[in-house]
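Right after this comes subunit A.
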Amino acid sequence: MPAVQETVERVKRIDVDQYRYGFETLIDSEKAPKGLSEEIVKFISQKKNEPAWMLQWRLEAYRRWLTMTEPTWARVEYPKIDFQDIYYYAAPKPKKSVTSLDEIDPEILKTYEKLGIPLREVAMLEGVEPKVGEEDPARRKIAVDAVFDSVSVATTFKAELKKAGVIFMPISEAIREHPELVQKYLGSVVPTSDNFYATLNSAVFSDGSFVYVPPGVRCPMELSTYFRINERNTGQFERTLIIADKGSYVSYLEGCTAPQRDENQLHAAVVELVALDDAEIKYSTVQNWYPGNSEGKGGIYNFVTKRGDCRGNHSKISWTQVETGSAITWKYPSCILRGDNSRGEFYSIAISNGFQQVDSGTKMIHLGKNTSSRIISKGIAAGKSQNTYRGLVTAHRKATGARNFTACDSLLIGDKCGAHTVPYIEAKNSSATFEHEATTSKISEDVLFYCIQRGLSQEEAVGLVVNGFVKDVLQQLPMEFAVEAQKLISISLEGSVG
Partner candidate 1 sequence: MALLEVKDLKVRVEEREILHGLTLTVNEGEIHAIMGPNGSGKSTLSHVIAGKPGYEVTDGQILFKGEDLLEMDPEERAARGVFLAFQYPVEIPGVATMTFLRTALNAQRKARGESEYSTPDFLKKVREVSKSLNIPQDMLKRGVNVGFSGGEKKRNEVLQMALFEPSLCILDEMDSGLDIDALRIAADGVNALRSPKRAMVVITHYQRLLNYIVPDFVHVMSKGRVVKSGGKELALELEESGYAQFEDAA
Partner candidate 2 sequence: MNVAVAKTGSGRAVSDLFASAEGRLPGSLAVVAVRREAFETYERLGLPHRRIEEWKYTDLRALVGEVLPLAAAPDAAALSRAADAVKAHAFAGASKLVLVDGVFAADLSDVKALPSGVSVTTLREALDKSADLLTTASADAVISLNAAMATDGVVLSIADGAQLSAPVQIIHVATVPSASNFTRSQVRIGKGARPTIIESFVAAGAGAYQVNDAVLVSIGDDADVAYIRLMDDAADAVNITSQFVTVGANVKLNYFNMTSGGAVSRLQGFITFAGEGSELSLNGVNLLKKTEHGDLSLVVDHAVPNCMSRETFRAVIDDRGHSVFQGRIIVRPDAQKTDGKMMTRALLLSDEAEADNKPELEIFADDVSCGHGATAGALDDSLLFYLKARGLPEKQAQALLIQAFVGEAIEQIADDDLREHVIGLAERWLERRS
């Protein structure tokens, strides 16, 4: 039997139920009643002690949302969502106001420990340097904001960041503490009327991260948010806003997991990035929401709007994503290249297995002069999954000297899956230079045989090929994340990759 055939057989037997983050944390939580109404919006706003302008903003979004219909253009199929059958607010029941990690529910801390998320960087938190030889000095510090269901439960390294002038806090706090920044930038990249899910998010978002890097500051460490959906029947609607002021730099990482449940759960986040003159934002995601079981039951509906605005000249925004989870993924991290000489990048690995459906890609909208963009997308479809790359590259009439390079490649493992490529390439002035290439193929029998002849097992050989296939993108991730991502890719393709 040819090696590929055997691989295919293995893939068929994959037990997607092996999802390693599928445990549930049993804690007391406080929920708003099911369903959505103006009262619920008011309830959320009140819970967050929000100022009146914020409530107004939410209500306008809610009223707008009532007039909108769900988008249907993506290549994904799912039963109609009953938006009145979802909890829009769930929070771990606070014993009292939390001032240090010790006061966080130990169950939640345990959850993050299980997930390998370092909330207890105690020594570092208190500014005690590790003794020589005790810890790898090369290990970089990462500040973490942990979001559990709808609320942020802990943010580390706040003090050290504050020294550098970097604001990193839950957005609910930022609304209270930095209203001028939030009011100026919230909704300025993804307007409340943008699309069905973004509008819904605007009405009901409960938490998320807020980052502001002042002019000329290079953020001293990686910032990271870890999202965890725990509650049953709960939608998670987080909102992230990152502003890199003139000449600043920040690298931000995002990770996500959820328990294994039979019913589908909705995740509709909005991420807005603003880069002013000469600023750079690097945004990396490893998305590993629960994908559903081997029958396609359960899993997260991941309907996310992510957009960066290169508002200043010579600004740069780079998106890197490793998408392995969710039953359905619908996300297009995009760049609006408004500033002259600005640059947008999109590096993506999207892996689908089992019954997963992925419709993901990017939009590069060239508005300024001499703007450039680069898209590297790697899609891997296995099992009975459908994996679509959908991307728009457009250069407007005045975007002289716009340049884009796009390469999107798909790899098919097995003959029950589908891999699709839907690029829209719009050149509206003669000085735009666009290059686009796409390929779809399966793992070459010859390559596999060559590896096996050299002593590799079939799984190792497939692993080798897949890793080679995604290498260009993995290289874009910060080191610690790249290692995690590589492991995740192996797990996602378990059965076909050793």
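Candidate entries met the following condition: all candidates are chains of the complex that A comes from, given by their letters.
Here is the rule we go by: a contact is a pair of C-beta atoms (placed from the backbone, for glycine too) under 8 Å apart; a residue touches a chain by one contact, two chains touch by 3 or more; residues count from 1.
Remember, predicted model here, so these are calculated numbers, not experimental data.
**Q** So subunit A is shown by itself and the numbered options are 1 or 2; which of them touches it within this complex?
**A** 2
**Q** What residues on subunit A touch candidate 2, complex-wise?
**A** For subunit A paired with candidate 2, touching residues are 8, 73, 397, 400, 410, 412-442.
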